[in-house]
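Left out: one protein chain. Kept in place: all the others.
Take a look at subunit A:
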Amino acid sequence: MIMMWFCLCPLFQVLVIGDLGVGKTSIIKRYVHQTYSTNYRATIGVDFALKVLNWDSETVRLQLWDIAGQERFGNMTRVYYREAMGAFIVFDVTRPTTFEAITKWKEDLDSKLMLTNRESIATVLLANKCDQGREVLTNNGVKMDQFCKDNGFVGWFKTSAKENTNISEAANFLVKHIMATENDFLKSVVPDTISPKLNDSQPGTCSACYKS
């Protein structure tokens, strides 16, 4: 049993959203527990997971919020967007409708959540189940890049929870962006208190700046 932590290391709430059955839970299970199963139960409401990362010799904690995918739950689950610092929006490359829903999820997210600097939170697009060999959608990388640019995603990854493709890469990419926005935010709001150590290449280590 893990007892109460008084760890002051950075803690980021990360949302994992997207249509029903695109593999949100599988991605999280792969990322956090290094396992995969075809037998996950449907998520009702929200499930939680915690990933502890070593990031440039400091510890970063990611609180993953696995949000149920059914549209009907939208009213109920959007209250959970509140304190998120980053998000994955997931679609299933074998189901075109889940891709079409992406913009809806992104708009929903942006309408509920803005950083204090009026930027939207770092959001990465995941094209999951790429192991299925039916990735017509994502074959055109240039088009996907443009799509991300147009819709405010910081990037996209072809992922497979089943074959462990690109999951931790995508997570690291997201964390990097969260860190960057954190730093930008700190700079813009309290420029005087920035220690010389804080620069773009090295994310902040000032643990007191983060609420645990």
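Going forward, contacts are C-beta pairs under 8 Å (C-beta built on N, C-alpha and C of every residue); 3 or more make two chains touch, one makes a residue touch a chain; residues count from 1.
As a working rule, contacts and distances are computed from a predicted model.
Between the names "Gamma-secretase subunit APH-1", "TBC1 domain family, member 12b", "NMDA receptor-regulated protein 1-domain-containing protein" or "GPI-anchor transamidase", the one given in UniProt for the chain missing from this structure view is "TBC1 domain family, member 12b". Only one of A:C9, A:V46, A:L115 or A:A180 touches the chain withheld from this view, namely A:V46. For subunit A, the residues in touch with the chain missing from this view are 1-5, 20-21, 38-50, 63, 68, 70-73, 75-76, 79, 95-97, 100.
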